[in-house]
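Could you have a look at this structure, given as structure tokens, before my questions?
Only one protein chain is missing from this complex, and each of the others stays in its spot.
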Amino acid sequence: MGMTIAEKIIARAAGVEQVRAGDIHTVTLDRMMSNDGTTHLTVDMYNNKLKHPHVADAGKMVFIVDHNVPSDSPKTAAAQKKMRDFAREHQIDFWEGKGVCHQIMMEHYVCPGELIFGADSHTCTYGALGAFGTGVGCTDLLYGMVTGTSWVLVPETVKFNLTGRLQKGVYPRDLMLTIIGKIGANGVNYQVMEFCGDGVKTLSVNDRMVLCNLSVEAGAKTAIFEADEIALEYLKSRGREPKAVFSSDPDAAYAKEYTFDLAEIRPVVAKPDFVDAVVPAEEVCGIRIDEAFLGSCNNGRIDELRVGAAIVKGKKIPGHVRFLVVPASQEVYLQAMEEGLIETFMESGAIVMNPNCSVCWGSCQGVIGEGEVLISTGTRNFKGRAGHPSSKVYLGSAATVAASAVRGEICMADCLATS
Amino acid sequence: MEQFTGKVWVLDDDIDTDIIIPTEYLAMKTIEEMRQYAFSPLRPELASKITSGDILVAGKNFGCGSSREQAPEVVKALGIRCVIAKSFARIFFRNAINNGLLLIEQPDLHDRIKEGDTITVTVNQAIEAGGKQYPITSLPGNLVEIIEAGGLVKAMRRRNGRI
Partner (left out) sequence: MGQTIIEKIIAHNLGVQSVKPGEIVTVNVDWVMLDDIMIPFIVDKFHEMGFTKVWDPDKAVLIYDHLVPASQQDDTRHYRTGDAFAKECGLTHVHRSDGICHQLMTEAGYVKPGDVVFGTDSHTTTYGCVGAFSTGIGYTEMAAILGTGTLWVKVPETIKVVIEGTLPEGVMSKDIILRLIGDLGADGATYRALEFSGSAIEQMSISSRMAMANMAIEAGAKCAAFTPDEKTAEYCEIELDEFQKGLKGDADARYMKILVYKAEDFVPVMACPSQVDKIRPVEELKGTRIDQVFIGSCTNGRLEDLQAAAKVLEGKKVAPFVKLIVNPASRKIYREALACGVLKTLIEAGAIVTHPGCGLCCGRTGGILCDGQRVVATNNRNFLGRMGTAKTEIYLASPMTAAACAVAGEIAVAVD
């Protein structure tokens, strides 16, 4: 019986020949990531609950401060200090203010074939490079940190066969929102989304990150692409080597298969307050907005900033709109500066912020108020996610968000161009 | 002549507006919500202990720092009858007058008094504390006008024929 990529990664991490969906295995973790959302809690447990606290392998740990940067309160500062002090004491790689954790992980750590736990639900992003990344709570992370191991229940894999090519003006984010809209917010609960087919060859690592990152919004344990030449080229350009390059066997078992023709995808928007409330963007055009957000681990990379900048270039953001532009990392920020994108945004009246999670996480940078409307490239539009419980969040592509920012109401980039 | 007696709370020199009401709380909707945080960086317990009619005695430069009018407003909202200091910062002084919070400059009282003492103030005349009299001067005429009108808002309402 053959195995899928995800199964092969688990088998390798478990040191066994074969695993099957439903098996429980003890695995050796290749890497663990924890951010300032919860690390202080993990450190508290480490200090207070363990009889013999120690870190199994500090070299496998990465701590990243990205959620509240810069800190907005003494409480946040104290939590971050705890994290910083722990990293210093245990010689754990520590990043602060350098970018959103998943972007940092992709730029500097993730390798094909690795099994990675992250104390953040969007750890599934790492499948873009053929790694098995999944989000865990801080108890699981603590266990992993202390023992270097954990247990996994081998998930079923669902195959997403992608064909064709996205049309101009349609983005991977439209594709992934369309998929989630179709299969539902629990459509692949505890399963792995494996993307394959000719269509994946048209997708860059950045595009694949967009898809994998949002897989958790359909309930997935993770999502994964085969580490093909596109992935390996990305890896090589960053001076890293794969741990293992796996392909799914022809006779691997899939719980279900879907096929999506990329050419048929159109710009879409997820309406409040559910990621799977996906409708054609046309349906929500004209809704007045207070804020637009271009950023996040889903959509704050150079590709999206280019798309956004091209749309706002030479235009002014209307006074009633706050257009937040937040590069996903300092690397992205510097690249965007180099290309003149930051100047374009600043000239238009946008608020360009330091790389951080910003309003996607609804914290200290650009939270929205009572009854306000946000259109966002962030990951979630849950009730109150971006601020006041009565506020509304629409999710769209970078193009739709930028066009909406210029228009002051939800607007497709095409409509803006022709108006 | 107006006279009142009250229990004293004592603070030192340079009590700045960030101590009186930290910026963190400035954007709250009402002074009522804010007042519990008055003096919190220095004495977090103070706001809850002050009772209506109490008197605040401070050293020099009381109210230095920002122009935030929330500072005199929270002091007033706590029920402080008047603030007696060696000196006041300029903007705080104006803001207090405009809100009808009585400020009295007195150079000697602060160093001869302790928290919990009871003193008697005779406005524009003197303070009596521990059997001793401390002279005080009266305010300039234009300020008396504002205070007599009941603050600047009322003075303006009168100007605009609203009262």
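By letter and in written order, the chains are A and B; residue numbering begins at 1 in each of them.
The rule we apply is simple: contacts are C-beta pairs under 8 Å (C-beta built on N, C-alpha and C of every residue); 3 or more make two chains touch, one makes a residue touch a chain.
Keep in mind the model is a prediction, meaning the values are calculated, not measured.
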Candidates A:Tyr46, A:Phe246, A:Tyr333 or A:Tyr394 - the one touching the absent chain: A:Tyr333
Chain not shown: contacting residue from B:Gln36, B:Ser87 or B:Gln125: B:Ser87
Contact partner of the left-out chain, one of A:Gly15, A:Pro53 or A:Gly97: A:Gly97
Residues from chain A at the interface with the omitted partner, ascending: 69-78, 81, 84, 87-88, 94, 96-97, 290, 319-320, 322, 324, 330, 333-334, 337, 342-343, 346-347, 349, 351-354, 364-370, 372, 387-388
Residues belonging to chain B that touch the chain removed from view: 14, 16-19, 22-24, 26-29, 40-42, 60-61, 64-70, 72, 87, 89-91, 94-95, 98-99, 140, 142, 151-153, 156-157, 159-162
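We adopt the following convention: only the chains that are shown with their structure count from here on.
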Between chain B and chain A, distance of the C-alpha-averaged centres to the nearest whole Å: 54
